[in-house]
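Let's look at subunit A:
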Amino acid sequence: MEHALEMRGIVKIYTETGLRANDGVDLTLNKGQILCLAGENGAGKTTLMKVLYGLEKPDAGTISVMGKPVSITSPLQANRLGIGMVHQHFMLVDDFTVAQNVTLGKEPLKGRFSYDLKGADEAVDAVIRRHRFSIDATKRVGSLTVGQKQQVEIVKMLYRDVDILILDEPTAVLTEQEIESLFITLRALAEHGTSLILITHKLHEITAISDRVAIMRQGAMVGDFPTDSVDGKQISRLMMGQSVSLVVDRLPYTPVQHPVLRFDNVSVLKRNQQRPLLDGVSFAARSGEILGFAGVGGNGLGVLEAVLGGFLPISSGAIVHKDEDISRLDSHALRKRGLAYVPADRLQVGSALKATVSENLIVDARNEFTRHGVMQRKKIEAHTQSLLKTYSVKGSPSMPIGTLSGGNIQKVILAREITQYQDYIVFSEPTWGLDIASSRFVYERMVQLRDEGAAVLLISSNLDEILAVSDRVIVMYRGTIVAVLEAEELRQVTKEDMGAYMLGLRQQEAPHG
Partner candidate 1 sequence: AGSTEQVPAQQKSLSVLVYITGVMAGSPPYTALAEGAQEFAAANENVTVKIYEAGFNQAQWEEQLTSLVATGEYDVVLGSNPSLPEICERVGAKFPKQKFIITDAQKAGNSQLRTYLYNQYEQSLYLGYLAGLVTTSSMKHANSALKIGFIAAQEYPLLNKHMVPGFLAGARMVNPAIELDFRIVGNWFDANKAADLASSMKTAGVDVFAAIAGGAAQGLFKVAQEQGAYIVYHNTNEYKAAPGYVVGCGSMEQKKLVKEILVEVLAGTVQYGTASVVGAKEGYLGFFFDDPAYAANLPADIRTKFEAFMADVQAGKIAYTLPPL
Partner candidate 2 sequence: MVDRMEKRRVTIVATLRNSIGAVVIVGIALAALVVLSLLLSATPLKTLRYFFLGPLQNTYYFGNMLNMAIPLIFGGLGVSLAMRSGSFNLGGEGQLYSGAFVATISALALARWGSAGVVVALFLGACTGGLLAGLSGVLRMKWNTSELITSFLVSNAVVLVVSYLIAGPFMDPATNLIATRMIPESFRFTRILEPSNLSSALFAAVIAVLVVHLYLYKTKSGYELRLFGLNPRFAAYGGIRTKWYQVWPMFLSGAFYGLAGGMAIFGTYYACMKEFSTGMGWNGLAVALIARHRPAAVIPAALFFAYIESGARNAMLHSDVTFEIASIVQSVVFFLVTSAVLQKIGSVQRRSI
């Protein structure tokens, strides 16, 4: 069978840090094959793909496509060679519609010069329907949820009918349902002879979708098997050096009844938005529990996060922290009261990519490192060093945090927020794009906090995560609470039931958190 793609001895060194992100990597891909590229955070997967897509110039190595040796110096060339890439981070123009984003650079014309907008809508709509996506070609991308944005990225490539499609962690931000439909699409593509490279950290996804799995570790290729010849344990052992399970053992559930944080009938309205973003939401987060919030993108999880973080003022109702009304407080005031919060968007909200690791680490504890308004460099240095050690972050205090891999960035954020926390802490999508080890690390920390008596609020669109670590689960639909599950009920509940709640097909009567 002919190789669609063959990479030999790829070496990529980042001159700023002198780090060998790829160190003589070989990779082959057959026609119509789905290959999963796995590996811990910072293993070099994205780098390898950037090399293939012409975004990074390799320091050594050869690439041949469809048997022909090529040198790919720009994405333009990659496109010409039929290679398409869906990036780990969105490459979308928010102000444009879906169709305009998809057709950008390959616009249908009306006459000789003018852009056939209608034609674009139709063409893109056709692609969307053919692959059973759920997005509207005429909608502004800015108004979409992350899940839908991810779909746009994929449609972008399908529209360009590429022969080799790279997807860098496309599932990280998708919900069960979205992932399911994505996989159907990908299989269909493979049937039609498209070859796919899919980067993911989730073992069951690897087994579910791939024909072959290639595993990277510290810049090198450490394994390459037919998927059916290996099981999850082996894969994770190859990735991490030891096998990792996501089950974390914990103390029995004995929450203090008195709530730390309470929402009383909270609503958020916004001009020119037909329905409320949050609609009469009431719940209480108690000390010593992990309270999970599940929901499909677009149903208020992000809003809830924004409200908890103090970015979005509420329109009615009250938020009560330790018997004090904090409804009107902004982030600044909330932080003063000890808000600890791991945001979903770790790159835009959770960190300043150009700032150094230590500058990122001390942002909400900065007062502790100042005397008479002057920063105490030594103290900060020491603090950073120790945290980097305890959280085993690959990176040094003076590096710009932007040069760390996704997993390491998240570790830095966790370290910061956990040190900051006093009595409650918010995690939003804490394991997006994290490898198993890192994910487990996050869960261990969450449980540890809970066992120490924290009220942990976990906002996540990842059902396995919710079900794995929550003591109670609140399901959101269209900005309202449709179900609250605990104890037995929670242990009984199946993913299907959850799905029904999340899609608004089913609803508890008068659910109260």
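Annotations for the structure displayed:
As a working rule, contacts are C-beta pairs under 8 Å (C-beta built on N, C-alpha and C of every residue); 3 or more make two chains touch, one makes a residue touch a chain; residues count from 1.
A word on the picks: all candidates are chains of the complex that A comes from, given by their letters.
The model shown is predicted, which means the values in this text are computed figures rather than measured ones.
Comparing candidates 1 or 2 against subunit A, the one that touches it in this complex is 2. Subunit A meets candidate 2 in the complex at residues 13, 15, 18, 309, 311, 331-332, 334-336, 339, 341, 343, 348-355, 359, 363-364, 366-367, 370, 373-375, 377, 396, 398.
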